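The complex is shown incomplete by one protein chain, all other protein chains being positioned as in the whole.
On to subunit A.
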Amino acid sequence: MSFLGEWLKQIIIIVLFAVFVDLLLPNRAMERYVRFVVSLLILLTLIAPVVRIFAPEAKQKLETAIMDEFIAPGSQDTGQSTQSILKQGEKLRQKQEAEALQYAAEEAARQMKQSIEQETGQAVRRVTVKLISEAQDSRTPSVPAAQTNQLAYSMVEVVMAAAGTEEAGSGEQQPKNGISVQPVDKVNIDVKLKTGQTATSPESMGQQEEQTQAVIANKDAPGAELAIGEPEQPKQAEAGIKRQIEELLSRQWGVPREAVTVLDQ
């Protein structure tokens, strides 16, 4: 019985409010709209027991809806700022990735240079490695950040030192044997073996910087003194060294052959 009394009291108060609002309204223009909303409220109060039985969560829903209405502009603002924060995070992640990629490329270049020098006995002026991650390459910025990116060599450029066309096939001649005869004048052999640079697609994002930074100058390498000025068969020798380097790189590092470029300076 007390529940019934409560319900009746609510209805009476709501109707009183409605009349009060009707009186307060400034002009006729708004009247229809206000009446509509107020009559909806009265209806809601009338069916309150039914609502309580059939939709018990309705009250909370109504409260949250109207509270959202109250703080609507603020919430829109935070939404925008969330968007911008997400964008910034994405940018930072890309930058970090690019830096890691650059560092990995430098390290790989250094080690490749060492191993090439050991293997072929030729002085290497510099090795340039360009790495790409597959996710970056496919240009889908919508990939989730947690995805592990596949690294791939897009280009490996080996620049040989000025000398060193002599020991083509054998390649096991240690430079440290010290039988360097005499410092002969430098012989410049301008042979460019620029084959197979097909895989170098134009990458984006600052990987040109890697190229300059991964340069490891090799001025005082011992092989540089082995310059013996008798390049009888320079082409064959070049080809042999090139083949050797390619083999080495593909064996040890998994670089695709067409990505390797051997230049001679």
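Throughout what follows, contacts are C-beta pairs under 8 Å (C-beta built on N, C-alpha and C of every residue); 3 or more make two chains touch, one makes a residue touch a chain; residues count from 1.
Convention: contacts and distances are computed from a predicted model.
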{"item": "Which of \"Stage III sporulation protein AD\", \"ABC transporter ATP-binding protein\", \"Multisubunit sodium/proton antiporter MrpA subunit\" or \"Xylose transport system permease protein XylH\" matches, in UniProt, the chain that is not displayed", "value": "\"Stage III sporulation protein AD\""}
{"item": "Residue of A:Leu41, A:Ala239 or A:Leu263 in touch with the missing chain, whole complex considered", "value": "A:Leu41"}
{"item": "Contact set of subunit A toward the excluded chain (per top definition)", "value": "6, 9-10, 12-14, 17-18, 20-21, 24-27, 29-30, 33-34, 36-38, 40-41, 43-45, 47, 50-51, 54-55, 58-59, 61-63, 65-66, 69"}
